[in-house]
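I am attaching a structure below and will ask some questions about it afterwards.
With one protein chain withheld, the remaining protein chains of the complex are depicted in position.
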Amino acid sequence: MSTTSTERTSTGAAGAGTPARKPATMAQALNTALRDALREDPAVHVLGEDVGTLGGVFRITDGLAAEFGDARCTDTPLAEAGILGTAVGMAMYGLRPVVEMQFDAFAYPAFEQLVSHVAKMRNRTRGRLPMPITVRVPYGGGIGGVEHHSDSSEAYYLHTPGLHVVTPATVADAYGLLRASIASDDPVIFLEPKRLYWSKADWSPDAPERVDALGRAAVRRSGTSATLITYGPSVPVCLEAAEAATAEGWDLEVVDLRSLVPFDDETVCASVRRTGRAVVVHESSGFGGAGAEIAARVTERCFHHLEAPVLRVAGFDIPYPPPMLERHHLPGVDRILDAVARLQWEDD
Amino acid sequence: MSTTSTERTSTGAAGAGTPARKPATMAQALNTALRDALREDPAVHVLGEDVGTLGGVFRITDGLAAEFGDARCTDTPLAEAGILGTAVGMAMYGLRPVVEMQFDAFAYPAFEQLVSHVAKMRNRTRGRLPMPITVRVPYGGGIGGVEHHSDSSEAYYLHTPGLHVVTPATVADAYGLLRASIASDDPVIFLEPKRLYWSKADWSPDAPERVDALGRAAVRRSGTSATLITYGPSVPVCLEAAEAATAEGWDLEVVDLRSLVPFDDETVCASVRRTGRAVVVHESSGFGGAGAEIAARVTERCFHHLEAPVLRVAGFDIPYPPPMLERHHLPGVDRILDAVARLQWEDD
Amino acid sequence: MTVLEQPGTTGHTPPPAWQPRTDPAPLLPDAEPFRLLGTPDSDGLDAGLLRTLYRHLVRGRRYNRQATALTKQGRLAVYPSSTGQEACEVAAALALEERDWLFPSYRDTLAVVARGVDPVEALTLLRGDWHTGYDPVEHRVAPLSTPLATQLPHAVGLAHAARLRGDDVVALAMVGDGGTSEGDFHEALNFAAVWQAPVVFLVQNNGFAISVPLDKQTAAPSLAHKAVGYGMPGRLVDGNDAAAVHSVLSDAVSRARSGGGPTLVEAVTYRIDAHTNADDATRYRTDEQVEQWLRHDPVALVERELRGRGLLDDDAAKAVADDAEAMAADLRERMNADPVLDPMDLFAHVYAEPTPQLREQAEQLRAELDAEAETDGEHGREAGAR
Partner (left out) sequence: MTVLEQPGTTGHTPPPAWQPRTDPAPLLPDAEPFRLLGTPDSDGLDAGLLRTLYRHLVRGRRYNRQATALTKQGRLAVYPSSTGQEACEVAAALALEERDWLFPSYRDTLAVVARGVDPVEALTLLRGDWHTGYDPVEHRVAPLSTPLATQLPHAVGLAHAARLRGDDVVALAMVGDGGTSEGDFHEALNFAAVWQAPVVFLVQNNGFAISVPLDKQTAAPSLAHKAVGYGMPGRLVDGNDAAAVHSVLSDAVSRARSGGGPTLVEAVTYRIDAHTNADDATRYRTDEQVEQWLRHDPVALVERELRGRGLLDDDAAKAVADDAEAMAADLRERMNADPVLDPMDLFAHVYAEPTPQLREQAEQLRAELDAEAETDGEHGREAGAR
């Protein structure tokens, strides 16, 4: 499984002139996004476990406490509900908290604050208490983490009205989407694919591409035979699969959703109507996963364009496996190609 | 919207002879199930907020503390994570805890214990620490509850491998499914449709129907035109819709899933293959809801039998509304019939 | 970092000197709940304050009674009465300055009203109308919190944010004895103490969490003793003595405002009514217990003080009662009018801008409502989904 991604499509308007581009990791782009947000808006505050002096266990907040002080980048006590709960209060006072949950599974203690307050506060107060909170959650597997360190929890979030759910797959998007998330007046669950933290692409930290609005998917590879619909850590895997598929004579389109909520029905359906076939790919368990929603809505909207049912390639419906077995769980190129092969290419 | 249900189909083997049947509510059936389980198995312990002296805010545990003592039916401190967390420890010692969460939204504080321990303990210990825990959660709307009292949270649970997710729609099933859940060696999220607590049916408390195994759907009404796939509080609504549909010349089949995990693909697909059309109905928000999974898997399995895409009638993607607006949110007969009408009855 | 190779060769000296990080003694609550009314110390109490407390207490008592009556008339979905706890409710609101924030729990409608929120708007939630009726920002009153103790970290975050911005704003957060068992209580108090946030936590220990008595809730000497575990002072006060609660809260508020950090206050009181109108309290407690507490009534305590000092005569008492009656009459009348809700508002505030998905759903509802209206027009029947 590839752990680096080369970006095929750059999105958003690049600055005038040609800013210097050099290899950067997704981690660096995220760090730059936080730094730029802290610089531009004094209301932005970063908080979480180990985000200050240490710079985060993944170093995404590296250097921020040194530059902006403890009050802008704060090491909190070890209590996720407390972190998110106090962030709610900070947002009520007009701040714009950016919260880090150290790992996917360690966001669960904050679930009540998230569902009952973060997601609902604007609605229950008829718009008087918006929640411009960004919750950064490193998620997903493929890094050999011990149990509770590799969960893909997006399905819990996308089913919670009031939240936006965003996940980058490229270095440029890591920056652009995180800035757009922090700028959003609504809460955003910003899911960072752990195994792409060290993926690299040419990128310009001085004039990084911005993303205008959340909710737009990107076609990462154009194709005609079928559409792979995916997001986050599975995007590079799908691109690899698409390359491999050319050997079988399939020309696959790859759509990177970038945002699960809002969902870009337009881009996705346009692609599927063109190709007539689709496979949804993600790491999290399939049953009740994001792929279920995607398959269902694509089918509702494109039924008569479909030559075959929309198929899903997802993690098994099991607790995330131990590192030594995770390769059997994660959707890989072969499993994706198997699904493509099942798209009823002959008449039946 | 009807709040009482008359049962059309009784399931499970009735006892020999004809035991006296008289009108009973779902609440009574649940209470009887708990009492019988406590009587038959000394390992069964009921715990939760107000379950003892008061008998629960819905009176489901009425009289149990008096009959079995505080140690078997225990009023706990007010802390849901603590309740479920201590139940995990009790299960580790061989007990069979039945936990009550007072309302749907008040189960969220226990989410971490549920996802990271209850669901995973058997798996992470290779079967050495099974978790025979039943978590009873009154769920859903339609009772005029203020905010945080009407959530439908089944999608969170069904996406969590290791859990069973069960929900009764009839008085007989309330008893049969709860007994089967308590008897299960695996954790069961037992979702009790609040607005059916006072629904009535003829039922025999002395020889109640048992359910042999979790995971079997029931056809509540046979029909030929299309299948309504539903569960819990929406079952009576679908039955009502099916009656109303006869006026339009539609003969609708109604499948009550009874269990979301395991899922009864066999019964559901057999029905859809026969009718060629399906609508999934549930109260919870549609986006990423149970209906997404159901629509996706039915489509995967029955694609060539489908005359139209599987449609979904669900709650809107909004926080649960205040009582005075809830009727606009809940799937009602009209909305179901509208969906049936969109099942492409003419050739297009 | 060094992994020790040869333990035997390492010297043996005492560990780096240990010392408690704060002196625990001043954090511990007094042995008895603090009281003012009926004690010699009551002489120093300001007459104006006593009169104000009295007026609010009488209004509060009347409000509880009126709201409970409204549930019987089907005008309120549910009402958790605070009868018997009015002293806490009123003192909490009056201890704050206008710029401060109040974080009420679901039972604290009286505190919300005493803070200046319209009595009808304070009931919007319990009426089944929109979740929060008042403007939280205008009044600096957070929404009534139904999920217990979840509002406490909000209070801490807000107070912390205010302090970071240089504003001398204090947050006062209310919670019940039952709510202290929740993890959110713990995390909020810990954050507050570590951040030295200007927050006051008021626990109304009314003896019960629905049916569960305090001794099934905690084994602590008192709830105020929990403070020491966070490194903040714990204060114990007679929760039926409005002057005492006001005094203790005011001290805690000034302390917080001047940078002294948070305080935990336990007010010992009693819930005279059932948990809500829907509850049957005879299932879990005796009438004797209730009678005992009725003899220590918060309204009577202040009234007696005022009368004893010649600050209240029958005419003045009647004026206060009349004022409360007028408030109740107004409440009754305005609650009798059916609120008009726009179903399309379901989609208005989920996000700043509705998502494309919500726009689609809003269109669906709009079409349904139009069809309903048309049918109503045709057949003259009640609008309503079946």
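Chains here go by letter, A, B and C, matching the order in which they are written, and residues are numbered from 1 within each.
Just so it is clear, a contact is a pair of C-beta atoms (placed from the backbone, for glycine too) under 8 Å apart; a residue touches a chain by one contact, two chains touch by 3 or more.
Note that the structure is a prediction, hence the values are computed from the model and not measured.
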Any idea which chains on screen the missing one touches?
A, B, C
Of B:52, B:77 or B:289, which one is in contact with the hidden chain?
B:77
Where the complex has a chain not shown, which of B:215, B:309 or B:331 is the residue touching it?
B:215
Check the options C:55, C:226 or C:349 and report the residue that touches the missing chain.
C:226
Suppose we count only contacts with the excluded chain; which residues of chain C make the list?
1-4, 7-16, 18, 20-24, 27-28, 31-33, 38, 57-58, 61, 64-65, 68, 81, 83, 181-187, 190, 193-194, 196, 214-222, 225-232, 238, 240, 261, 268, 270, 272-274, 281, 289-290, 292-297, 299-301, 303-304, 317
If the missing chain were put back, which residues of chain A would it touch?
1, 49-50, 52-55, 57, 75-79, 81-82, 105-106, 108-109, 144-149, 240, 244, 287, 316-319, 321-325, 327-330, 332-335, 338
State which residues belonging to chain B touch the missing partner chain.
45, 71, 76-77, 79, 81-82, 84-95, 97, 109, 112-113, 116-117, 121-130, 161-162, 164, 184-186, 215, 261-263, 265-266
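What we mean here is this: only the chains that are shown with their structure count from here on.
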Hey, which chain ends up farthest from chain C, C-alpha centres compared?
A
Just how far, in Å, is the C-alpha centre of chain C from the one of chain A?
39
Shared-interface residues of chain B (touching two or more other chains) are 81, 105, 108-109, 147-148, 287, 316-319
When you check chain C against every other chain, which residues touch at least two of them?
130-131, 147, 183-184, 345, 350, 355, 357
